[in-house]
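Just one protein chain is left out here, and the rest sit where they should.
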Amino acid sequence: MKNFAVIGVGGYIAPRHLRAIKDTGNCIVAATDPKDSVGVLDQYSYDIKFFSEIERFDRHLEKLRRGPEADHVHYVSVCSPNYLHDAHCRLALRVGADAICEKPLVINPWNLDALEEIEAETKRRVFTVLQLRVHPSLMQLRESLQTSTATHDVELTYITSRGPWYQVSWKGDPEKSGGVATNIGIHFFDLLMWLFGSVNGVRVYHSDHERMSGFIELERARVRWFLSVDKNDLPEQAKENNKTTYRSITVDGREIEFSEGFTDLHTKVYEETLAGRGFGIADARPSVQLTHDIRKAEISPVDALAHPLLKK
Amino acid sequence: MKNFAVIGVGGYIAPRHLRAIKDTGNCIVAATDPKDSVGVLDQYSYDIKFFSEIERFDRHLEKLRRGPEADHVHYVSVCSPNYLHDAHCRLALRVGADAICEKPLVINPWNLDALEEIEAETKRRVFTVLQLRVHPSLMQLRESLQTSTATHDVELTYITSRGPWYQVSWKGDPEKSGGVATNIGIHFFDLLMWLFGSVNGVRVYHSDHERMSGFIELERARVRWFLSVDKNDLPEQAKENNKTTYRSITVDGREIEFSEGFTDLHTKVYEETLAGRGFGIADARPSVQLTHDIRKAEISPVDALAHPLLKK
Amino acid sequence: MKNFAVIGVGGYIAPRHLRAIKDTGNCIVAATDPKDSVGVLDQYSYDIKFFSEIERFDRHLEKLRRGPEADHVHYVSVCSPNYLHDAHCRLALRVGADAICEKPLVINPWNLDALEEIEAETKRRVFTVLQLRVHPSLMQLRESLQTSTATHDVELTYITSRGPWYQVSWKGDPEKSGGVATNIGIHFFDLLMWLFGSVNGVRVYHSDHERMSGFIELERARVRWFLSVDKNDLPEQAKENNKTTYRSITVDGREIEFSEGFTDLHTKVYEETLAGRGFGIADARPSVQLTHDIRKAEISPVDALAHPLLKK
Partner (left out) sequence: MKNFAVIGVGGYIAPRHLRAIKDTGNCIVAATDPKDSVGVLDQYSYDIKFFSEIERFDRHLEKLRRGPEADHVHYVSVCSPNYLHDAHCRLALRVGADAICEKPLVINPWNLDALEEIEAETKRRVFTVLQLRVHPSLMQLRESLQTSTATHDVELTYITSRGPWYQVSWKGDPEKSGGVATNIGIHFFDLLMWLFGSVNGVRVYHSDHERMSGFIELERARVRWFLSVDKNDLPEQAKENNKTTYRSITVDGREIEFSEGFTDLHTKVYEETLAGRGFGIADARPSVQLTHDIRKAEISPVDALAHPLLKK
């Protein structure tokens, strides 16, 4: 049994990590969050030390590090806002633990270099959550694609409605979240590179606080993509059915079915990580680099390669 | 359809208010919380203005007050930490709305006087959530008790485990929560006075940050009570069954059964309030006064009137 | 003797208000700031109630309002970040006090309408600090200009170096400060309109987070202006003399001398306000409107009317 500590335990994504820790038979010993509304902890254990200041959390982990081996913290789960991920991974490594960090591991690729150096110094590891890579249907799809070197036409559409709170929160601040492509898109970009190889070229047609759209040329695919958090972008059919999310990936016009099997992907990632098969910095790098490049790209005029929703 | 705004929307209790607003067919138009992790709003509407600063929320409500009638805010639901309740009720009244405030309405009884004066000045009302008074079994019990003037022996035991986060949070600070009797006990004290009449005397045997116990003489009952947030206080039987909460009220040795029917009491309170039968300041006063008196009471030596858990 | 309460007492500008209150023989009874490093208060009195939460401050002022007349708060000095000014002025009026608010009174002109309505409802007043209007040399200049209706050529240059902290703070966020023209320029724009009449036209040549420059046509003046917080914009001569601020207003090529007499302008504004000659919402409006228009203006290509520093 491994001891875990959790940073950002009061946030939206933390419960999936808490459950993954529990489901893999491990123990939560400490947690921190600047806000103190963390009654969620009581669902897991009544013995979790809680700190509303990162400094006091760090002091506690330092104390455990120097204490009896049974108390050592082996993993720190990082569930804080994106722009703090690397600082909190560093905290983990410094107190002698490995980090398991929510996506995106970092916002800017050069922060990965820094993390790699600290990995080397501390002999500890930083892992991240690339959960689509452990999704059974997608693993199967990948296998089927490996047999050929054909180039595919891919269309990625992801529209997930968010109310005004989203823009008020850190998620709406590109310096803190990386913006729409990074915050809601990075999983899909990682998936596409994992399926179709690395990037040959990038074009961005549109970019604002609520939506981004572009074209990516991968080794074995031409990808048109459209990402949005604005409910007005939902297709008519979705609106009529009162759906608030529309997610579609087509390969050569055929829909990839992966809406099932999402319930416990965090747990699978934890299982893999604990078994020594976690996703590390090198795995995270391509999608961090790509979303960075998308964020910095100049806007191109809409052309034939653009996503159909843009051309309307 | 009435327009609602919600203060403290990121906290633990807010979802019950959000659901009550929705279940009664009303509309959430604005919300605030110092923390921005409020994706919960998306379950209710994508048109809720959100503010992470109370000043900006106040500005928005002022704007709505002076705008077209369809936009007026009729109710402000107050779900903030206890010690801010009265300030947030004042905010509601000043922008021309009624307040529906979580319990305890205030920590100290003199704050009720101040709220009454502002009610008079603004011609608006402050309501609170005394949800046990709308619980079907308890309403029935009250009716059956009305027929006699006999004096009853009552034992109240409420042990609800909380992890270390509880003491770190505002709930663990008596100046902010009022302490255990106020924060977890006030519903029961209100219930007992509603059932058995007003207070003739109070004795407190034990008081610390995790548990309090005492004796109350009501018009028609002698009440021994014990409240705790420490899991070690759970009865053996509860521990063996992995229960984390133990709640019992006995009247003359007979257990009052009310564990069912808890699911939508907030909605019932909202229905009553919207129908003009809400619980106001006068309804809140006895339990606020009593829990204040308990907080300030000198500790008495344990005697024959003490709760059995204390005498162990 | 009047009783004063101060909002934002831990900030940069608060000491000038504290001193003005003392120098005019009045009494500071309460203060608030989210940060608690406010030992400055001990220089004025050991009897100032302090609150680190605006809600508790509001509760205290409400209590004083309903208490004996000797305890009433007559004025609330507002020294908070710009974007909170109107909310804090509202707080003042609601607790029965007048507000004396730092500049800019508000960021957007429509907030002035809302304040005027609350003034009417509460019969209380909002005053602001337009201290250049009480500067002896500038008052004299104004008098001398009143005698003719000639149109003048005016050049306003204000470069005041700020380190990187400025952009990290609320001052660097246009939504919170209004940007450079509003935050460091509004006094000068108010001065120019007070001297030369109202605005006939506005042109903005440059606008970024550190500098703005444009042209204004007033009734009796053509104004080229350049504002900056970047030390690299300082004229060579200033740099050589290790000056960190360069401030110049020329009228028809003649330098207006007003570098003396700055030490106690807040006190003079307080004296005027206490004597019933304060600057109200109507006085604040022109400069709030103008800086708003500058903020929203489209950028014009640099032309003959541009400030010389721009043409370099």
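The letters A, B and C name the chains in turn, as written, and every chain counts its residues from 1.
FYI, a contact is a pair of C-beta atoms (placed from the backbone, for glycine too) under 8 Å apart; a residue touches a chain by one contact, two chains touch by 3 or more.
Quantities reported herein were computed from a predicted structural model and do not represent experimental measurements.
Novice: Over the full complex, note down every shown chain the hidden chain is touching.
Specialist: Across all of the complex, the chain we cannot see touches A, C.
Novice: Given that one chain is not shown, which residue among C:Val38, C:Leu105 or C:Ile294 touches it?
Specialist: Checking the options C:Val38, C:Leu105 or C:Ile294, the one contacting the hidden chain is C:Val38.
Novice: Could you tell me which of A:Lys35, A:Lys49 or A:His88 touches the chain that is not displayed?
Specialist: Of the listed residues, the one touching the omitted chain is A:His88.
Novice: Residue-wise, where is subunit A in contact with the chain that is not depicted?
Specialist: 53-56, 58-59, 62-63, 66, 83-84, 86-88, 90, 94, 111, 114, 117-118
Novice: What is the set of subunit C residues that contact the non-displayed chain in the whole complex?
Specialist: Residue positions of subunit C that touch the missing chain: 10-12, 31, 34-39, 41-42, 45-52, 161-166, 168-170, 231, 244.
Quick note on the criterion: only the chains that are shown with their structure count from here on.
Novice: So the centre of each chain is just the mean of its C-alpha atoms; given that, what is the distance between subunit B and subunit C in Å?
Specialist: 45
Novice: Could you say which residues in subunit C touch two or more other chains, in rising order?
Specialist: Where subunit C is concerned, no single residue meets two or more other chains.
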